[in-house]
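To start, the structure itself, in structure tokens.
One chain of protein is taken out of this complex; the other chains stay put.
Moving on to chain A:
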């Protein structure tokens, strides 16, 4: 199971990537997409939405189930990956690259302390 070491992880199976410009990208992990199965629908927030850690910011749906997405950190949505509207299968095919979901700016970095590193996340999904 792929767990890249340059990312941070939430217990809700989201990954968080710090960009050079201080923004962060968020998506769901390889483990999460495997558990969900074929993803057929992704719902994302509007650009400009303010999120607090723990807020639901959208959902991913597989053939069988709906799964809420929870913001792992605070911030303001600066961009969404609208390719996922037409190509939700990217979540299965490329969860860490093509299927990034939202980008946040004005991120409160103190919340990063709550996240797991790759080793801790691997232990979680054991």
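As a working rule, contacts are C-beta pairs under 8 Å (C-beta built on N, C-alpha and C of every residue); 3 or more make two chains touch, one makes a residue touch a chain; residues count from 1.
By our rule, contacts and distances are computed from a predicted model.
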| item | value |
| --- | --- |
| Protein name (UniProt record) of the chain left out of view, among "Beta sliding clamp", "NADH dehydrogenase subunit E", "Aminomethyltransferase" or "Carbohydrate ABC transporter permease" | "Aminomethyltransferase" |
| Touch with the omitted chain, as defined above, among A:40, A:53, A:76 or A:111 | A:40 |
| Residues of chain A (touch criterion as defined above) contacting the omitted chain | 37-38, 40-41, 43, 59, 61-64, 66, 85 |
